[in-house]
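Encoded as C-alpha cells, the structure appears first; notes follow it.
Removed: one protein chain of the complex. Kept in place: all other protein chains.
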Amino acid sequence: MRYLPLTDTDREAMLGKIGVNNADALFRDVPAAAQLSGPIRDLPMHMSEMEVERALSTLARQNLTATHVPFFLGCGAYKHHVPASVDHLIQRGEFLTSYTPYQPEIAQGTLQYLFEFQTQVAALTGMDVANASMYDGSTACVEAIFMARRVTRRKKALLSSGLHPHYVSVAKTLTHFTDDEIVTQTPGLTAGAPGDDVAALIDAIDDETSCVVVQNPNIFGHIADLSALAARCHEKGALLVATVTEIISLGAITSPGEMGADIVVGEGQSIGGGLNFGGPYLGLFACNQKHVRQMPGRLCGETVDAEGRRGFVLTLSTREQHIRREKATSNICTNSGLISLAFTIHMSLLGEKGLRDLATLNHARAVQVAERLAAIDGVELLNGPFFNEFTLRLPVDGRAAIRHMAERNVLGGVGLGRLYPDNPELANAVVIAVTETPTDADIDVLVSAYEEALSC
Amino acid sequence: MLNAQGRETGVGNVDAIVDEESFTGNRALMLEEPLLFEIGGSSRTGVDLPVPPKVESRLGGLERTRDIGLPGLSEPETVRHFTRLSRQNYAIDMGVFPLGSCTMKHNPRLNEKMARLPGFADIHPLQPIDSVQGALALIDSLAHWLKTLTGMPEVAMSPKAGAHGELCGMLAIRAAHEERGDPRKVVLVPESAHGTNPATAAFCGYEVEDIPANAQGRVDLAALKARLGPDVAAVMITNPNTCGLFEPEMIEISKAVHDAGAYVYCDGANFNAIVGRVRPGDLGVDAMHINLHKTFSTPHGGGGPGAGPVVFSAALAPFAPLPFVRHTGKHFEIVEEEQAFEKGDAHRQSFGRMVAFHGQMGMFVRALSYMMSHGADGLKQVAEDAVLNANYVLRSLDDVMTAPFGADGPCMHEALFSDEFLDGTGISTLDIAKALIDEGYHPMTMYFPLVVHGAMLVEPTETESKAALDQFIGALRTLVGRAKSGDADFFKGAPYHAPRRRLDETLAARRPVLRWMPPAVAEAAE
Partner (left out) sequence: MSLYFTEDHEWVRVDGDKARIGVSTYAQEQLGDVVFVELPHIGQALDVGKDAAVVESVKAASEVFAPISGTVTAINDALEADPSLVNSSPEADGWFFTMTIADKDELSALMDEAAYKAFCADL
C-alpha cells in the first residue's frame, strides 16, 4: 500500500485520540444493510508498481499507434510534434498537482499562464478576449450556441453542413430539453467546395436566427471566406460562430475574427496536446469585449496586490455556477487547465515565426500528398482550397479501404461512413490529414497503400 | 510545537517581515517573472522545422496577411519562464492541501507514466476499431471497476468532468420521464448541495427547490417526504454530504423518492469516504458521477482536465449516453450514435452524445493504474484512512474551534468548522485561511457549505501522514490562539510571505483586463 503513509501504530494512536476502538466505529452512520464485510468481490487485490506497469503495457501494445506507423487521420484530432520541453514542464508538480486558483496569492503561476493563454487564443482567433478554456471543441461549440441565445434573446441556431457531425450531435443532445431550435443540413460533396453552404446559410438567416455556426476549415477540409456570411448575420442581428478544429490552420489563413465572426470556438489539441484517443482535449472560446459578461467558463484578469504589485485573479466569477446557481451562464465547472498550459508552452516555443512556418509546412506537404493521391486511377480530389486536410472520393467503400490499410499497418485517413453512416453519398469518401509528422517514406507507403487497397 | 527537524515552529517566525527591496524585485528563491509577451519576440522561436517543399498554394486567397501578435521564446527561455511561474504555485507535492470537497490526494507518478505509453497517448479516436482493441479493453476494464465499486449495472464513460457528469445523469433522468410521457417539472436539492447541482438541474429545464437540512446537518427526511409528489422528477443529493457527514437515512430517502416516481441523483464528489466500503447501488442511488480526479487520483492540473463517468441503476441504464464500449465475444466495439439501433437493443433509448469522442482516455488510464495499484483491499483502506485522518483533525481541533456537528459523532472524510469561535475577534474565516498560507499550507475550503456560518471545511485525505497532520493541527491551533488573543491587524494583512499579498478582486471585476496588450495600445484604450 505504497500510497498510504499511516502505519498501524499511527492508526491505533489516532483512533485513541478520537476515542473509538476501530475504524468500523467511524462508519456507524452507514446503514447496516449497506455495510460490506470485507473487500468488494470481483476485483483484484493490490498490485506492485511493476505488476501494474506490466498489465497496462500489455494493453497498450494491442493498439496500432501513430508513433509507429504511417499516420494520416484528422477530422477533429490531429497528430503534431510536441516539443519535449512541453511535457516536461507540465509534469512539474507545482502545475500538475495544484488546484483551481481560488487562492490567488499562492497560485500566480497558474493564473499568469492562464492570462498568457487567453492572450494567445485571442490573438490567434482575431478576437478581443478568450476564456481560460473549456472541455473540448464540441462542448465549446454548444456553449457558443447558448451564449448567442443570451446575447440575441433568440432561439434558432443554424448549423452548417460542414460542421463536424459529432459537434452537431452534441448540440442536439444538449438542446433536446431546452427550447432552443437547432437547424441542420445534410452535407453534399460539391466538387471544389465540399460541405460549403455559405450561400444557403446566407439565404436561411431570418429574424429569429440567434446564430450561424460554421466550421473553417470544415469537416471535409474545405476553407471558405466567411466575410459575407458575417455581414449578413450582423444585418439580421444574429451572431456568427466560427469553429476551428485544426488550430494550426490559423498560422496560414485569415482568422475568423478578421472575417467578422462574433464568437470563435475551437479544439486546441493540435498545439501542445496529444491524440489521447479523444481526450483530454482543449476547448477554445473567444469573443468580443462587448459580450464578455455573457461568456461561459473561467476568466483570469489582471489586478494589483496590497503592495501595488501586478497580479492575477479569477474574475467575473458571478457568471459561474457556484454563485449564480440556477441562473449561471453554464454549469461548466472545470476547465482544461493542464492542457491549456501545454498549449501556452508550445505556443511560446513556436512564436509567430514558428507557427507560421509550421502552418506553411503542413499546407505544403498536404498539397503534395493530395496531388499524388489524386493521380491514382479512380481517385477524385474533391477540394478546391484546403489547409492540411482534404477529401477524396474513392471507387470503393471508404471505410473498407481504410480498414484494409490498417490491417497492413497504415493509418490512411478517416472513412466518412464512420461519421455519416446514414449518408450513402459519403460512403466512398475519405478524409486525409497531412501534418509535419509523416516522413517522405511514410508518404510513399501511403500512396502505395491506396493503390493496393483500390486494386483489390 | 516542533517541526520534523526539531526546531520551534510557533508564533514569532511570522512576524519577521523584511522591507528590504532588491534591485530585481526578487526575494531569493521567490522570483518575479514578466509576462511572456514582455520577454518574447516575433522572430524568436524554440522549434526547428524542415524547409517546406515548394508547392502552389491552395489556400484559395485566404492567406493570412496580418501579424498574429504571438511572441516566441527559445527553448531555454521557455523552460525558465514556466519553471519560474511554477514556483509561484502551491501544490499537493509541496504540502498538505486540505481543501474540503476537493480530495487533494497524492497523484501517483506511475499513472503519468502509463498514460504516456504511445499505445494510449498516441492513438486517434477515429482509428479503425480493430486497431484500438487494447484501448477499448482498458475502457471496459475501468468500467467494470466503476460498476463493481458502486454496485451499479451501467456506466457512461464520456463525461469530461464532475459537472458534465451531473448533466449526464440529469439528462438521463429527464429522458426516462419523457419516455414514460410523464414530464415532471421540479428537482429537489438539499441546501447543503454543491453549487453545480442547481445549475445543472436548471440547464435540463427543471425548476429547483431547496430542501432544508436538519439540526444534525443532514437532509430533513420529513420535509423531503412532505414535498415529494407527482411533479418531482428527481432529488439531487450528495452523500457523504457537504458537511462531511453520511446521510444515515439514505435508504429511506431513496425509497421515498422512488415511491413518488422520482429518481435519486447522487453527487459522487465525496465518494472517497466510502470507496471500497459502501456501494451507492445498495443505497438506492439511480445515477452518480464519479470524479476520477478526486477519488481516483488523476491530477487536478490547476483546474482540469477532470473526468466524470456516471454510473446508472437498471432503471436509467437504457438512457445512458453514447458512445460506449461493448464486448461481443472476443472483440470490443464502440457503439456510436450513428449506428442504427436494432429493435430490442438495450441502448435504443440513449439520450445522445455529450462530447466529440470517447471521453477522457488519458484520465481513464491514470485512474485504472491507481485502482489496480490499490486493489479492492487497498481502496477499502483508502476510505478508512481518509475518514480516520478527518476525524483525527476534528478531534484535535474541536476544543478550540467550533465543530457544529462534532458532538453528534464521527465525521466522514472531511471535518467542518464554523466561525463561531472567532466571534468578537474581528477576524474572519478568510483571515484564518490567508494566515494559513504564511504557515506553508493551502487553506481549507472557506464559506462552503452554506449551512454553517463562515464554514471551514478540512479534507486531509488518506495520503497525509500523522506527522504532517500533527504539524498542520499545530499551526492551526497556534493561529486560533493568536486570533482569540486579538491580533486582528496581523490577520487582516496576511499573507505576508506569499508571492503576492491579497489581490484586489474588486478592481479586477470593475475594469476587466483579460489579456495583455502592447503598452501603446493599452494606453490608447484608457
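Labels for the chains are A and B, by order of writing; each one numbers its residues from 1.
Everything that follows uses one rule, which is that a residue touches a chain if its C-beta (ideal position, glycine included) is under 8 Å from a C-beta of that chain, and two chains touch if they have at least 3 such contacts.
Note that the coordinates shown come from a computational prediction; the quantities given were computed from them, not determined experimentally.
Visitor: Would you mind spotting which of A:Gln35, A:Thr186 or A:Thr318 touches the chain that isn't drawn?
Guide: A:Thr318
Visitor: For the chain that's not shown, point to the residue among B:Asn26, B:Asn214 or B:Thr506 touching it.
Guide: Touching the chain that is not displayed is residue B:Thr506.
Visitor: Give me the chain A residues in contact with the hidden chain, please.
Guide: Considering the whole complex, chain A reaches the absent chain at 293, 317-318, 323-324, 327.
Visitor: Since one chain has been left out of the picture, which residues of chain B touch it in the full complex?
Guide: 505-506, 509-510
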